[in-house]
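Let me give you the structure first, and then I'll get to my questions.
Omission of a single protein chain aside, the complex is shown with its protein chains in their original locations.
Per-chain numbering from 1; labels A and B assigned in written order.
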Amino acid sequence: MQRALKLLLLVLAVVLLPACAEPTPPSVIVWHHYRGKEQEALEKVARAFEAETGATVALLALPYDGYGAKLEAAIPRGNGPDVFLSPHERLGTYLANKLVTPAGGAFPDEDLARYEAASVDAITDGGTRWAVPLATKCVALYLATKYVQTPPETLEELLTAGRAAGKGVVPLAYEAHSAYFHAPFLHAYGGKLFDGKGFAMVGPEAERAAARVAELSRAHDIPEEPSGDLVKQMFTSGGAAAAISGPWLAADLPPEVRYTVVPLPRIDGAGRMRPYLTVDGAFLTPQGASKERARALVRYLGSDASAKVRAAEGKQVVANRAVWGEIDDPVLSAFHEAGTLAVPMPASVAMRATWVPAEQALRKILRGDATPAAALAEAKARYDDVMRPPPPPPSPVPVVLLMGVLLLAGAIFAVRRVREPSFRRELAASVPAYKYVAHAVVTVFVLVVLPLLAGTATSFFAGTRDEPRYVGLTHYIEILTARGQPLLSHGSFYLTLLVTVGWTLVNVVAHVGIGLVLGTILSRPLMRMRAVYRVLLVVPWAVPSYVTALAWKGMFHRQFGAVNAILAAVGVEPVSWFSQFSTAFTANVATNVWLGFPFMMVVVLGALTSIPKDVLEAAEVDGATRFQAFRLVTLPLLKPTLLPAVVLGSVWTFNMFNVVFLVSGGEPDGTTDILVSEAYRWAFARNAQYGYAAAYAVIIFGLLALASRVTSGVGKERGGAK
Amino acid sequence: MSRARTQRVESIAAHAVLLVAVIYALYPLLWVVSLALSPEGQSEPRAVPWPSSPSLDNFRAVTGWGDAARSWLFVRQLSNSLVVSLATAFTAVVIATPTAYALARWDFVGKNGGMRTLLMTQMFPGVASAVPLYLILDALHLLDTRSGLVLVYAATAVPFAIFQLRGAFLAIPVDLEEAAMVDGATRAQAFLKVALPAARPAIAVTSLFAFMSAWNEFILAATFLGRESAYTLPVVLQRYVGEYNTQWGAFAAGAIVVSVPVMALFYVAQRQLLSGLTAGGVKG
Partner (left out) sequence: MEEGVEPVAGNRPRQSSTASEDTPLPVPAPRSVRCEARGVKKAFGDNPILRGVDLDIPEGSFAVLVGPSGCGKSTLLRLVAGLETADEGTIHLAGRDVTELPPRDRDVAMVFQSYALYPHLTVRDNLAFGLKLRGTAESEISTRIKEASAMLGLDKLLDRLPKQLSGGQRQRVAMGRAIVRRPTIFLFDEPLSNLDAALRAEVRVEIRRLHDRLDATTLYVTHDQVEAMTLADTLWVLNGGRVEQKGAPLDVYERPASRFVATFLGSPQMNLLEGKLEREDGRFFAAGGGIRAIVDEDRFGDALEEGRAVSIGVRPHDLVLAKGEAPVVAELKVELIEALGFEAYAHGWLKSSGPTLIARLEADDARSVKAGVTVPLTAAPTSVHLFDPESGRSLAAS
């Protein structure tokens, strides 16, 4: 064993060391989130630039999730890239965090003519150009050649053609609940999502647009609960006559699917459906702005040569207008044309907080749960509530005083204790133990406790990370007073807490119950195929939960989910799982129980092996039935081993973000959100209110710590059961 | 009813319950497999998870089959994941074991406070600690190194590992170490040569947990690593989730590739898993 250990150490040393050695630094570092063909084209352009200038360009492809967080963490510390690519809609965030510098020399006035005006608008803020526009993305109309040959002028024409395609074919597939996809309808009726100051999807225009979409849904002209993936599947398999989607759909369609792409049509009695336009820009970071080669690269990325490669090979709708004459790709051209009709997406930070309330309103309207007017008014109220500016900073003096007093008291207490001889004896006797724990104390303190303390500290601040504003306990007060609403009003802390407690209880009971049943059965003597069952039953534990949670979400789809298919097979009406609290909650629970029961089962199995058989035999001789023996003998004996697992399991379930976020996503209307997912929303979907989210986290922590106090007998019981 | 018959009926009932549980356990996974095997979408509602035209395209795409440079990159990323996860498991156990031992064997000043703090770290939702961790690693010059990532993973895994191992040490009779000390061992030798080997099943399970936590993590990895050749598999996998669309087939295929080693480990470590998870298992 020792030899194996040494070998392992050696291998680790060999493998880990090279990672520390720095290779020669490249002249320009570029971060991007491109994949597939876009990525290949970008790499090709970078190589061309290297050949031309002799510079070296290092490209780093990042997952889209966490891209922004990484930029925000790395750039201010000087660890970021020189150049990064990003959709322009995040410009507001970048500016607030000082992650970007004006494009300046990379985008001189003489280049202005090169680019589509709309794309230049998009990357301009306050009269300054902040990036070089590379490509545009907007949605357009995909038509399945099989069903629709002539491009429809109006939505109504399209629907007529689509309905003629026959049973089982939806005239138009698109993500109706998404505000991004709803925007073309909104714009057609003259509505707006954001007016530069706040949420603007209210008023008669917005209501008419929403009503029109609700009508489509009721007439089954559009699919129920469509996800992007579902739209793709339907269009691919001939289940939809048309689809609203972006260029990414074209990249995913297999070659045998015949289709054309046209700009979105008009709506009868309203205007043209104009989608939002996003522009991928190449941004210079403060670090890159000082590098001539970085500036040169950014300029080069927008150049004709680059644009040609990106269009031809990356299938990008390039923002460079010079190359369009040479492109004979009908799909690209269609998107280019659609782009000229599109509305640049506002790039302010506030804009990003509109999506969730808008989407919640749309889902309600589509389900028929509320009238457009009511739903939209509610969305506006929610937006306003979220964006309510934090109150003026209170004086930090009381807190500083309090801290000082506490520190002083602590110091006096510590000194007193150290002076006590008995304590000093104890301390001296503890020294050998300290040798065993010192390294863990240091590691856990630096890498676990310190970050958590830092998190706690942010809960006293509002504003961006660069310019934090001290707000004292305001966040806590806001949370605990339900933001001035009735205590159990929608989305309030207390309601969410109730849901969370219920969620934890139901899950833990199910985990333990299933674990006990399966563990008991598996530990039966003479059980055949025990090993096989055991392995198969722990499989859910082995697969990453972010994947399986998404698989479960798919299974609960109203129209295409396996669960409804099974129900249909036994003659039960399909259930719209995510439209009611009870069913959505059930779906979450089903998923989480699935994820968690193997752990409990294994704990029970292990604990059962330590129960002596003769105790059970004694119970049997005493005349207990099997069930009585289980309840009166097995269960109490299992308790000491089971309890710590239950406590930990409860903590994990209480904070089980993945399942809630990925399966129901809080639907319907945020009612199935638990405290952690609510905290996450404050941090990432509501104007980046990290301080507010941190306050939530601290409160969650406090609740759990309190609960553990109540059950603190558990640890002792175990410690004493030697 | 005769005894034999009762047992027959019970046995059948037991198998029935287990079968239902197995179906519940495997059904969603079959969907993941089916998704991974489907080259394109599948939109009829159906209860049986089987792709209409199964193909291995997604697996080829994930592993870069046929493209030497890409498969080489994939192999490197796979080995990154292995190295990082193994190193995490090793480091976490090395850090946690002596501490767990001290907590199980001795009373010392600050013990209860320390244990409470450890439990509390488990209660703090971890969403918010990425940025402070970034700053700390930066200060330690460990950004963009596998060592830094390993250290962070290991530190995160340590509290749970300590609880796990402490339980195991509590279940080892003190007699064993005392016998060793009478036999001539120092306190440290008694720990290393007697208590440690006796706790092997629990150490195996704890390592497995630490390994899994590192093996599946992607947010910190994506934040800390700055070169594609240094990525771990979950980061690569996460790249299939895009801004507007997700490449489900490839994502599922990647998930399966990621899961296979863990399942293999589970299979190998089955017995330890049973005995190591509960303190009662280490008795001679």
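We take it that contacts are C-beta pairs under 8 Å (C-beta built on N, C-alpha and C of every residue); 3 or more make two chains touch, one makes a residue touch a chain.
Predicted model, so just to flag it, every value in this text is computed and none were measured.
For the chain that does not appear, the touching partners among the shown chains are B.
Touch with the chain omitted from the figure is made, among B:73, B:185 or B:263, by B:185.
By the touch criterion stated above, the residues of chain B touching the omitted chain are 173, 175-176, 178-187, 189, 193-194, 197-198, 200, 282-284.
Just so it is clear, only the chains that are shown with their structure count from here on.
Per-chain CA centroids place chain A at a distance of 22 Å from chain B.
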